[in-house]
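What follows is one structure encoded as structure tokens, with my remarks underneath.
Of the protein chains in this complex, all but one are displayed in their positions.
Entry: chain A
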Amino acid sequence: AKALQRQAPSYRTADLARLMYDEQLTAREVLERWKAEVAEDEDEEDIEADSEDEFFSSRKGDDDYVENTPVPRLNSEDYDQLAAKWSLEDNANLLRQRFTSTKGRDDNPDGFEGFGDDG
């Protein structure tokens, strides 16, 4: 999964720059196009991004009266997906690179190690 994620060059930035200020399209259409262009270009699209698309469309498809909000509105199924995602060791390891202090999953959960916080 790690290798896959690295090699998949996802949606091209230049395309977004072109689409973003196109007043003919709504913001949603811009995003749909941006992501759809990837789908037709790359056959072996990142699986993860796929599930993510789905995961956001469930929220978008709601109705037209939804306002934009700072906190993503996720339902329990979305959380189940996230839980499944982070329970995979590969994904968790990938994410663990974004933390300063990392420890193994099987460590004592009560264990406070005094290392890693330098400030």
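As a working rule, a residue touches a chain if its C-beta (ideal position, glycine included) is under 8 Å from a C-beta of that chain, and two chains touch if they have at least 3 such contacts; residues count from 1.
Assume contacts and distances are computed from a predicted model.
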Chain not present in the shown complex, as UniProt names it (candidates "18S rRNA biogenesis protein RCL1", "Pseudouridine synthase II N-terminal domain-containing protein", "Beta-adaptin-like protein" or "Transmembrane protein 216"): "18S rRNA biogenesis protein RCL1"
If the missing chain were put back, which residues of chain A would it touch? 6, 10-11, 13, 16-17, 20-21, 23, 27-28, 30-31, 34-35, 52, 60, 64-65, 67-74, 76, 79, 82-83, 86, 92, 95-105, 107, 109, 112-113, 115-119
